[in-house]
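The structure's right below; bear with me while I get my questions together.
With one protein chain removed, the remaining protein chains of the complex are shown where they sit.
Residue numbering begins at 1 within each chain, and the chains themselves are lettered A and B in the order written.
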Amino acid sequence: MAVSSSAPLVLEGENLTMRLGGLVAMAEVAFTLKRGEILGIIGPNGAGKSTLLNIITGIYIPSSGEVRLEGQRLNGVPAHKIVARGIARTFQSSRLFADLSVLDNVVIGRHTHTKAGVFDAIFRRRRAKAELEAAAAHAEDLLKSVSRGLHAQRHRPAGELAQADRRRLEIARALATDPKVLLLDEPSSGMDDSDTDALMDDIRAVCAQRPDLALMIIEHDMRLVASLPHRVMVLDYGQKLADGPYEEIRKIPRVQEAYLGRKATQHAGA
Amino acid sequence: MSELFFQQVVNWITLGSIYALIAVGFSLLFGVLNIIHFSHGDVSLLAPFFALSVISALGSVLGDAGSFPVFLLGLVVAIAVTGCVGVLLDLVVIQRFRKAPAMMALVATVALGIVLRELIRHLFPNGSNPHAFPRLVDGDIVLAGFPVPLFSLAVVAVSTLSVGALFFMLNNTRLGLHIKAVSQDRDAARLMAISPGRIFRATFFVASAIGAVGGLFFSSYAGMARFDFSIDVGLIGFSAAVVGGLGSMPGAIIGSLMIAGLDTLVQAVVPNGASYRLVFVFLLVICVLVFRPSGLLGRTLVEKV
Partner (left out) sequence: MAHPSTQPSGNALSAAFIVIAVPLIGAAFLRQFLLAEDWRLVLGLLALFAVVLVVLERLPALETRIETAFARQSRLALLVGIVVVLGFPFALGGNTYALHLCVISMLYAVLALALNFQLGSANIPNFATGASYGIGAYASALLALNFGVSFWLALPAAAVVATIFGFLLGIPSMRTRDSYLALVTIAFGVVVHQLLNNLDFTGGPNGLVGIPVPELFGHAFSDPLVVFGHALPPQANFYYLSALLVFISIVFAERLHDSRVGLAWNALRADELAARCQGINVTWYKVLAFAVDAFLAGFAGTIYAFYVGFISPDNFTFLVSVTIMTMVIAGGMDNILGVIVGAFLLTLLPEKLRAFSDYRILFFGVTVILFLMIRPQGLFPQRLRRYGD
């Protein structure tokens, strides 16, 4: 499934630099993401992958450079408004609302698509309730489409889920915001091979249902990086080392040295 | 420079030193445990009551409660016992909240402070009433043409020594290095065969003992020990640590001097200022927090995501 070269840009970053104290966490990184494209981001620990995600989602404010969503600058837009504009994310260490039900987690993902405030909740209860129940119905459908197993557990507290289901729930929660861009931070971390395979199938299914959705995936698992993304960007020491299809970037010696290492080199040769 | 002004300056430094002794403990405990031990002020102000008990007990045995050696022995015992109380509180209560949400430890230690205060009120003979507490040293010394109370000099000297010793301990001893290691990364420290539990207990002892010195000075300064002193003093000590930046020792000292300065200024300048002092102190705290949420010297927290 290739992305047509004429597909419009959804997200782009330019000259992104992030200084934390004396430390340069990110130096002049630029990237682009087209509609329907899956971009993999790889790099050793501390290469700036998560920093990039945090800049895009408004959690960090870059020291310089800018991020644009469909041409609109996101600098200075607070994190919660960036979600409303269409960028959703998951976290490396899954951050679910553990003491709420699985369904509630997804309903909270509908926050930007619902409106009721304190006044509505108290004095226009019918309207507020109808809105919330519509959100709950939407959330149920979404859970069903992401994973039947997760849907069956929708009334359990999210904290009781198994690791793989937590990841799925995080993805479902992010999808509930109806994003144009979905950022996944190491979705396969802490999973074994069979769980990772199942996860990759789920991500493919999600993309198939939403052909316009653009994805950025930070990953360590080379099997996932080799098969899922259309394009891979390599970060090292906060700088961009390479950017291209996996088949090309894996051949670049500096990339092999810096990140892939011996094991991956063998893997690539196999 | 008028004499009145000079006296106010002396007063400011004396009060600032006393607050610093308590604020440093708040900051140290926060730096190591990453929780607020809200009852630290209440622990510190147990010391005067311990001292009074020891002095009266020794007095009844030796028949000479008023003598200076007995008084001094009372103080030393009080400091040691207060340090142990700190450790005990950690073992019995605070320990349970290491992994709990910050809010729970916070509320629990606020309640713990209330419990300590009430225990004094009910267990100490006549605990609800103020008890006279002797001045450490009486008399003045003439400095630059102005009389300076020896008490103030003693406070400043002992505070400087205590805090200096704490700095030395943190930076130059094995225990200090271990404390720093645990405060930076508990799990990594455990891997280096440092027992965090032992370090926590040591930290509680040191913080509570230094706080006890502050508590004793405060009672000595006020001329009495009261069970409810700890509300104001604890809040001021905590505020000083927050203004300076929790976790930063120099910050705690700067914060204490700022708050003591404001306190002295308000009492000198504003009519009926003594009854408004906390209003001004807390306005300062709120202003600092609104503009610098992690305090003046606090590390700006970048959340790990």
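In this section, a contact is a pair of C-beta atoms (placed from the backbone, for glycine too) under 8 Å apart; a residue touches a chain by one contact, two chains touch by 3 or more.
Given the structure is predicted, the values throughout are model-derived calculations rather than measurements.
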Of B:Val9, B:Val93, B:Leu153 or B:Ala222, the residue in touch with the unshown chain:
B:Val93
Taking the full complex into account, find the residue in B:Pro69, B:Gly164 or B:Pro293 that is in contact with the omitted chain.
B:Pro293
Looking beyond the chains shown, say which of B:Leu106, B:Met224 or B:Leu262 touches the absent one.
B:Leu106
Taking the entire complex into account, which one of B:Ile141, B:Ala157 or B:Val279 touches the absent chain?
B:Val279
Considering the entire assembly, which residues of chain B contact the chain that has been omitted?
30, 35-36, 38, 93, 96-97, 100-104, 106-108, 110-112, 114-115, 118-119, 122, 231, 235, 238-239, 242, 246, 272, 275-276, 278-279, 282-283, 285-286, 289-290, 293, 303, 305
Positions on chain A contacted by the hidden chain, ascending
57, 59, 78-81, 83-84, 88-89, 91, 95-101, 103-104, 107-109, 111-112, 114-118, 120-122, 125, 128-129, 131-133, 135-137, 155, 157, 173, 177
